[in-house]
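What you see is the complex with one protein chain gone and the rest in place.
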Amino acid sequence: MHPKMSVKLAGLVLRSPLIVASGVLGSSTRLIKKVSENPSVGAVVTKTVTYNPRPGYENPTAIDLGFGFLNAMGLPNPGYLEYRKELSEIKDLAIPLIVSIGPSNSEEAAEMVKALNDVSDGFELNLSCPHAEKLGLEVGSDPEKVRSIVSSARRCTTKPLFVKISPNVTDVVEIARAAVEAGVDAVTAINTMKSIAIDVNAGKPVLSNVYGGLSGKAIHPIAVRIVYELYEAIKIPIVGCGGVYDWRDAVELILAGATAVQIGSAIVYSRSDLNILNEIEKGIIEYLKDKGFNNVMEIVGLAHTS
Amino acid sequence: MHPKMSVKLAGLVLRSPLIVASGVLGSSTRLIKKVSENPSVGAVVTKTVTYNPRPGYENPTAIDLGFGFLNAMGLPNPGYLEYRKELSEIKDLAIPLIVSIGPSNSEEAAEMVKALNDVSDGFELNLSCPHAEKLGLEVGSDPEKVRSIVSSARRCTTKPLFVKISPNVTDVVEIARAAVEAGVDAVTAINTMKSIAIDVNAGKPVLSNVYGGLSGKAIHPIAVRIVYELYEAIKIPIVGCGGVYDWRDAVELILAGATAVQIGSAIVYSRSDLNILNEIEKGIIEYLKDKGFNNVMEIVGLAHTS
Amino acid sequence: MFEKAHYYIEAEVESNIMETSRVNTLTLKLDRFINIKPGQFLMVWRPGDGEIPITPSLTQGNTICLTIEKVGFTSNRLANLKVGEKVFLRGPYGNGFNLEHPGKYLLVGGGTGAASLTPAYLKLVEKGVYTLFLVGGRNIENLVYVNKLREIKANIQIATDDGSEGFHGTLPELFKKTVSEDFFENVLTIGPEKMMFKIAEECLKRGMSCQVSLVRIVKCGIGFCGSCVLDPVGLRICVEGPVFNASEILGTDFGFYMRDEMGRRIEVTL
Partner (left out) sequence: MFEKAHYYIEAEVESNIMETSRVNTLTLKLDRFINIKPGQFLMVWRPGDGEIPITPSLTQGNTICLTIEKVGFTSNRLANLKVGEKVFLRGPYGNGFNLEHPGKYLLVGGGTGAASLTPAYLKLVEKGVYTLFLVGGRNIENLVYVNKLREIKANIQIATDDGSEGFHGTLPELFKKTVSEDFFENVLTIGPEKMMFKIAEECLKRGMSCQVSLVRIVKCGIGFCGSCVLDPVGLRICVEGPVFNASEILGTDFGFYMRDEMGRRIEVTL
């Protein structure tokens, strides 16, 4: 742990602002334990679990576009009750474990949060998956639904509550404000951009679900914009996510206003111990040293001052 | 002109479905003439002109991200009256000239269309520029404003009327439907994605306007998705635009449902005679030959059939 | 100028040969050359029919063979393709076998594993390395790729559970009984996981190097979805695998547990 890297986020103290994004490397709790041993990892968000078990979509579920990735995994997960069992087996995790849940309404949100409360250090409400029916973006693009789900989750836990929002809306600030008013502790921005890839020889969309979510490099400038917009509009912490491949990408999000940064797609370029996070951390520490900052929190939102 | 490439679009007959997108290579009417001499160019859309002259934003106005570009030129243009003079000097253009206008309300739309009607072969209403105040996306994200501006333009011309829409909205179909109901002949999709780039050493947003529009490769899968969505929802032709760098990118948009395809950013990789369009055309012709099609219109929307 | 990282490779079926009632071998002509190391796999897609990982059973210029067991929807569709039909490939993915180890090689292939090991066999023979290929199946009707192996005059020994051909018994039994302790330095194996586990244990006991090609549910194929991860070590079949040194993975879920499509931990049965 490097003293420059420790941050406070929504009541949590993280040894590093680098968080493993939801859904990457799946839901294996054994893997969470392994990943947590990487000292550059500040927290892990689990794969999104839903009320009912989901097998996910048929293959193809992902495609590498070079400048980003398209995926429609379809939120495969064993359901929150089964997942609870797995989570309860995790012992002595050195870092906070944030459980991502994908409720389709406020009742599901309440039940899931109650059931998972004692096996988690916080919740991320995934109201932004662009390719799941009746979940994710379908609820997350309606401020009223966001308000009701967040309120419901809020009533069931005192642990840090994050809401993960989508770039696929006209006004992200409106959605974030609804969540803030309903009592969320921090906003994660962003989930993937709804997209399609068609194979010209096959003449068909590649993903079995047709629609998928664009992640990686391609969405980074969109993520920076949304973090920047949110920072000017809301008072609670923001977690930046989208296309972070190196320390510059991470610093960009932090300067835009993110207190912490999630890394998803870039782990493709990494060993499964997530050594890419070590490189990103090293780069940030070097940057802070160069510019004369004592801690990464000093540069949060700095791009806004004139 | 290649027989496989000729398309009918909103009452126009184009010798090729490849159209030069609005704003690239600026507003020089002299250049339009030159570009029209490239046989792969099917039509040209002018730089967006506005009611009042606009100097555009201060530099930096553009940045190359490698996987795309960010720009906030700020719609620099001499205003529609001055531009009318320039356009009236163009003689004997071999291809249709589509004039892009960026009205902020229905009155401006009416006046501009009336004034420019005799010097154009059609209009593209830019209701989607993500970085101009009181113009573009600011009106184009509100279905009511779209309806009123399109209706107003429609009343003033019988020439083909295109509306160019933005990916920065929750529901593109709602916007497109409003335009269709108001009498538009075709929909151009998409304009750029609102984004920000921050230079980590400077610690500041690069663009003087802070916010800019992401174009190029990065937005191509988003453009394919929106064209695909529109094709399932509306009955009028769609013009695809976004990240077309090669023939595959163009064919992807056509298979998704585009009758024609606009090329913007990729001209960076081209000489100013737009030789990149020759390569794209060649690739499409080869593809059609390979797959046994007589004309490019036969593959429009083919990715939808099962 | 920017290039897309991965376009699907278009491939046309040139022939489809029935190996057994459950297994077919497709010969495909690819639209471009790709360099596939023995043991690497391809994702094989047919629009509407799904996409599954397959380790080629032959690679020769633009021509490859896929030997496919019909276990479910997609494998059935692919195994039943007709000449002239198209499939779409991405890859190659994964690490493939390390054939640089010095010494003699023993290959142990169960079921379609015999087919998947053939490119490694050919490569070793080409290098002049002494190689013996143990091939197994339930019975004479269920031996896969044996005709091909005989055609190329491969040095094979056969085992069937019912003794209808060759050795009467399983591959691990054949291995233990007929392979002398210190003759081979290297073992490569593909087949049912329980079989591979036994081979791997035996190798470890004998101090032989053993490379195992694992199967898990592969979705993305590129390393970020976590579907194919081997717990608890977090090794990805599709990136760090599918080939692992037995010593690396004995003591993990190898041989005992895998995960289903939902990520539920389930027992390995075969």
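To keep things simple, chains are lettered A, B and C as they appear, and every chain counts its residues starting from 1.
Keep in mind that, in the parts below, a residue touches a chain if its C-beta (ideal position, glycine included) is under 8 Å from a C-beta of that chain, and two chains touch if they have at least 3 such contacts.
Predicted, not measured: the structure shown is a model, and the values here were computed from it.
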Candidate in contact with the missing chain, chosen from B:Ser16, B:Asn77 or B:Ser166: B:Asn77
Contacting the left-out chain in the complete assembly, out of B:Pro53, B:Gly183 or B:Gly283: B:Pro53
Which residue of B:Phe69, B:Phe123, B:Phe162 or B:Tyr231 touches the chain not shown here: B:Phe69
Touching residues on subunit B - with respect to the absent chain: 23-28, 30-31, 33-35, 47, 53-56, 58-67, 69, 71, 73, 76-79, 82, 86, 199, 201-204, 206, 208, 264-265, 267-268, 271-273
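In this section, only the chains that are shown with their structure count from here on.
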Most widely separated chain from subunit B, with each centre as the mean of CA atoms: C
Most contacted chain pair (by C-beta pair count): A-C
Gap in Å, rounded to a whole number, between the CA centres of subunit C and subunit A: 36
Approximate Å spacing (C-alpha centroids) for the pair subunit A, subunit B: 34
Distance between the centres, which are taken as Cα means, of subunit C and subunit B, whole angstrom: 50
Sequence positions of subunit B contacting 2 or more other chains: 66-67, 217, 248
In subunit C, residues with contacts to at least two other chains: 2, 4, 7, 48
